[in-house]
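A single protein chain has been omitted; all remaining protein chains appear in their positions.
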Amino acid sequence: MNFDPRYSGRSFSSVGTRPIRPDGVDKVTGRARYGADFNMAGQLVGRVLRSPHAHAVIRKIDTSKAEKLAGVKAVITAADLPDLTDGDAAMYDILDNCMARKKALYDGHAVAAVAAIDARTARQALKLIEVDYEVLPHVTDVDEAMKHSAPLINDAIFTEGLEEKPVKPSNVYKRTQYGHGDVHQGFAEADMIVERSFKTEQTHQGYIEPHACVASVNPDGTADLWVCTQGHFVYRQHCAQLLGLEASKLRVTSSEIGGGFGGKTHVWAEPVALALSRKAGRPVKLVMTRDEVFRASGPTSATSIDVKIGARNDGTITAAEATLRYSCGPYAGMWAEIGAMTAFACYKLENVKTVGYEVLVNRPKTAAYRAPSAPMAAFAVESAVDELAKDIGMDPVDFRIKNAAQEGTRASYGPVYGPIGIGPTLEAVKNHPHMKAPLKQNQGRGMACGFWFNFGGQTCTDLNIGMDGSVSLAVGTVDVGGSRASLSLVAAEELGIDYSQVKAVVADTSSLGYNDMTDGSRGTFSSSMATISAARNAIKVLRERAAQMWDIPVDDVVWEKGHAVAKGEKHGNLGKLSLKEIAAQSGKTGGPIAGHSELVADGAGVSFATHICDIEVDPETGSTRVIRYTVVQDAGKAVHPTYVEGQYQGGAAQGIGWALNEEYIYGKDGRLQNPGFLDYRIPVCSDLPMIDTQILEIPNPNHPYGVRGVGETSIVPPLAAIANAVSNAVGVRMTHIPMSPPRILAALEAEREG
Amino acid sequence: MAGVAVSTTINGDHVEYLCQPDETLLDVLRDRLGLTGAKEGCGTGDCGACSVIVDDRLVCSCLVLGAEAEGRQIETIEGMAHGDQLHPLQQKFLEHAALQCGICTPGFLIAAKDLLAKNPDPTEEEIRFGLAGNLCRCTGYDKIVRAVQDAANVMKEGSR
Amino acid sequence: MRYIRPQSMEDAVGLLAGAAGPAAILAGGSDLLVRMKGGFVEPELIVDIKAIDGLSEIRETADGFSIGAAVPCAVLGEHAALKKAWPGVVEAAKLIGSKQVQGRCTIVGNLCNASPAADSVPALVAAGARAVIAGPSGKRTIPVEAVPTGPGRTSLAKGEIIEAILLDKRAPHAGDAYQRFIPRTEMDIAVVSAGVNLTLDDAGVIKSARVAVGAAAPTVLLVEEAAQVLIGSKLDEATLERLAKVCAGACRPIDDKRGTIEFRRKVAGVLAKRVAATAYERAGGK
């Protein structure tokens, strides 16, 4: 592969325009097929039995009564999913999370499943399964779980990352540390120090489409899986490994996906559906209920974070330190570590230290949620930064500008930054009219910054040119928010043709090479790189065919604006050949014309955003209203600006929900109290104002068009921006997210009582 | 359990089906009639993804029994376009990119159609409260509200 | 399981009275279907009362209004005379769920679901509404506050159906109002709520009052002491403060996923003040 990914500084004719997405009409007419919209002949209904206990030994499961019920075709337990993980600890955790093996580790943990001829029979069968539990003490709070007296969730966990291996097991899976310099020295140099502790509650990605799949295992060992997922190739690998299937014989088709936000990067029900189908000998459709989605899939970490930051009176930060404790659910994770890496990434710091603790609790296995772990760390750090700016009498934007990381700064997580956008987003915010707009009584304005790494990864794309000159683009990253439009624009740009001539589809696992998960804001970044590469390969073929048609050397043919052009004096009378003309002759010049690409899209540029918001607080009730909201973020290059804006707005809205009302509420019994959209309160239309956006374009040097990922960063600043706004509105520093009305009112009352 | 025979009208077409007494209209539409445009996001009336119109009333089809459809007029997303002519709301949702994943889109379109039928010239606040029964997790609602505003303007001009 | 849609009240009562297993009345279904979906109830018989004559109507009579048991809350908002006479009742009914839910849900269903947080109930209690009940032993009429007896429980006997809610004809200088506290702007269950109904004399002095607080006890509270605070006043600042204190004191709330004891007490008082002010203004007071 001789693909050159470097930024070329070229001008664009398609990229940067805003055409209608290719999958749009299907989606506004109800024809688009999502996870639950697919059916197979002879299909059964799958349902999962879940533990009502937060922590319990499974002594025995008796499925005999359920098996005898008329219409039940298969009942499975962990015994039907034998351990084929071969010492791979991460895969074993996935297996155990799909179906509890020895212990139920959280309210909602799957313990058995049935396949029956209809939903009613399946429901009845679940009631006939008898599980003998030995209920154990449980722990759901992250701080409680760290105490020596806490119930032990896994006695094989001995904290990693300590100087000496501990002699006793604990709920702390791992300690990690990042930073450089000497924070003790740095704090000694500070004129002012802010030190505070913060908590954030667990949230769910809240995608509107529950997990859904249709699995069909044939007697010959081949299988099909239709599923809503962010990464069908990864699902294929995981399912094949857990079921003992050959990966190439398991075809996974990615349905339209009704939201993921990281929550559809993990298998849950899919191996169960395959196991049911294998046992029943018939296709099985398994769709989670909303209750199951909340209890058993998704959530992000609950956290407890201590932050200490010191600065000189001139506004220079001299030292910054944070201790971050993140819940992982009942399995090992690396969530605190990501928090520790991202916490101070926006700043240029001589002395910085962060320590992360991964904490096991009796809650669902923590899953990625849009820039996972970064929003909570940013909430703590950006709250403290705001307070410090106030304490030394500096404008919060100026204070951040003074300390902002720039090209050449050593990031708090290690490497030195290339060209980055934190400074420009802050300058844009400083000059934004929003910052100067007047505020009314009980209103406050807050701002905050956010960082996310962005990923690339393995990517494979096919570009096929039909004989009529139209182009089909087959990609392997999942379209979670309009990427088929963006990738069609990129193909059109590179080939020099019109957008309307390109049609992009998401190919299944048997039609295209492996693609990594569509995560880390990589969809458009990675697949556009592969699309450019595939288009360049196709252009090479197009030039060869034109050369044949003209009977001249291929080196004399160049590609310009969608046409082959013969170069040189001697070819002066040849004119040019359009893509369409070359395609029409392809049958006679060597067959179909295509361009393929398989590459690792590395070098995703890091991403920064700064948000501004105005909040009104009712001091009598603690009720809040978001009055105005502005997102400023670097996109590198916005391929389809409307969908970039959409990512900014959507991330901000999720952050607003998290900041104000969304949380997992557990009862003393360890059961989730609010597994539904009624009491897990995501923002509704009337909760939000218009969300203004400003796209900055600081080209990524590692992408031909300068593209950076844009999907995740927008959820990082809102928690802190809103906390700062509330603090400015009512004069009380809020340290516990979500800032629900009871929490705000309690804080106000405490302040009034002095 | 005795099945209930139902005779009803869906998107102007006469339809007959047999359903179980506890089966919801949403289940009937999706599993018996192949009309999968209405989605089940929650099954409890909290997300609006299954919105349909029954006798000019906007409802969640997950909170209606299939048996209750007897003799009613039901409108679903599949009947919103006229032939190859998209409804102005459908067209404006496309133009404004008022959808990202699109799972909530059929419900929003049906709810917005009902809203504009009852209030052809809504303010932003009326649109926001009128669509509060439909959850969207991708867009932050901004582009949805703008699409509805734009469609309202187009429809007003069309009716002049 | 059977689904039956009787044409007469006699048939409906007979079916319910004669049911061998658990039976459920279906009007709007917005509570029943959710409970069926969650597996909390599995009725053997579902009696759909929407085809019964007169149950889907709002009738204006010489004595006031009769709202049929099957009238969706959305229809209340479309009835100009009802809205003018009882704006508090209508605004409460229009707060239940979403537009989608309002197209189905009924105030009788809201009452019989017997949730302490039901939105329409404090407004109905404040309004002095009465429930007309048909049953195997004939008809009876009781105050709405006598219907719920605790969370999820009612005083209705087997075979009994509420067929209508009665609201009085309005005297001059009267007004009612309802507000609830929710964390979002829509789609939530009341954390705490208050309904106030006032009648003034020609001088603007409150001569009768009813104050109800929701989500603050196992059933909606009719706070007599709060009414006494209001009567004889022109709703001055001191009266409002006393009203808030009395309402907060009357609460017997719990800590749960929706709010804390302290929060509910405090906000019950705040809402009572705000609602009383609105009702007073609607009654023509200044």
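As written, the chain order gives the labels A, B and C, with residue 1 at the start of each chain.
Here, a contact is a pair of C-beta atoms (placed from the backbone, for glycine too) under 8 Å apart; a residue touches a chain by one contact, two chains touch by 3 or more.
Everything that follows uses one rule, which is that contacts and distances are computed from a predicted model.
J.: Under which of the names "Proton-conducting membrane transporter", "MoaD/ThiS family protein", "C-type cytochrome" or "NADH-quinone oxidoreductase subunit M" is the non-displayed chain listed in UniProt?
T.: "MoaD/ThiS family protein"
J.: So there's a chain missing from this view; which of the remaining chains does it actually touch?
T.: Result for the missing chain's touching partners among shown chains: A.
J.: If I consider the whole complex, including the chain that's not displayed, which of A:Asp191, A:Glu246, A:Asp602 or A:Asp669 touches that chain?
T.: That would be A:Asp602, which touches the missing chain.
J.: Of the residues A:Val57, A:Ala79, A:Val416 or A:Met467, I need the one that contacts the missing chain.
T.: In the complete complex, the chain left out is touched by residue A:Val416.
J.: Using the definition of touch stated at the top, determine which of A:Glu160, A:Glu189, A:Glu350 or A:Glu581 touches the missing chain.
T.: Among A:Glu160, A:Glu189, A:Glu350 or A:Glu581, only A:Glu160 touches the chain that is not shown.
J.: Among A:Glu292, A:Asp462 or A:Asp519, which residue is in contact with the omitted chain in the full complex?
T.: Of the listed residues, the one touching the omitted chain is A:Asp519.
J.: Against the chain that's been left off, what residues of chain A make contact? List them.
T.: Where chain A meets the chain not shown: residues 90, 160-161, 163, 174-178, 205, 261-262, 265, 334, 337-338, 340-341, 368-372, 411, 413-418, 453-458, 516-517, 519-522, 600, 602-604, 702, 711-712.
Going forward, only the chains that are shown with their structure count from here on.
J.: Is the C-beta contact count larger for B-C or for A-C?
T.: When the contacts at B-C and A-C are counted, B-C has more.
J.: Using CA atom averages as chain centres, what separation in Å is found between chain A and chain C?
T.: Centre separation, chain A to chain C: 44 Å.
J.: Multi-chain contacts in chain C: which residues touch at least two other chains?
T.: 38, 185-187
J.: Where in chain B do residues touch two or more of the other chains?
T.: Answer for chain B, listing residues that touch two or more other chains: 1, 20, 22, 43-44, 46, 129, 132-134.
J.: Can you tell me which positions in chain C touch chain B when the two form their complex?
T.: Touch residues, chain C against chain B: 1-3, 5, 26, 28-30, 33-34, 36-38, 46, 48, 50, 72, 74, 97-101, 103-104, 185-187.
J.: Applying the document's contact rule, which stretches of chain A touch chain B when the two form their complex?
T.: Residues 18, 20-21, 23-25, 27-34, 36-37, 120, 205-210, 256-261, 287, 289-290, 480-482, 642-643, 645-646, 649-650, 652-654, 676-678, 682-686, 688, 690-691.
J.: Quick one: in the complex, what on chain A touches chain C?
T.: Listed in rising order, the residues are 123, 291, 620-623, 660-661, 665, 673-674, 677-679, 681, 683-687, 740-742, 745-746, 749.
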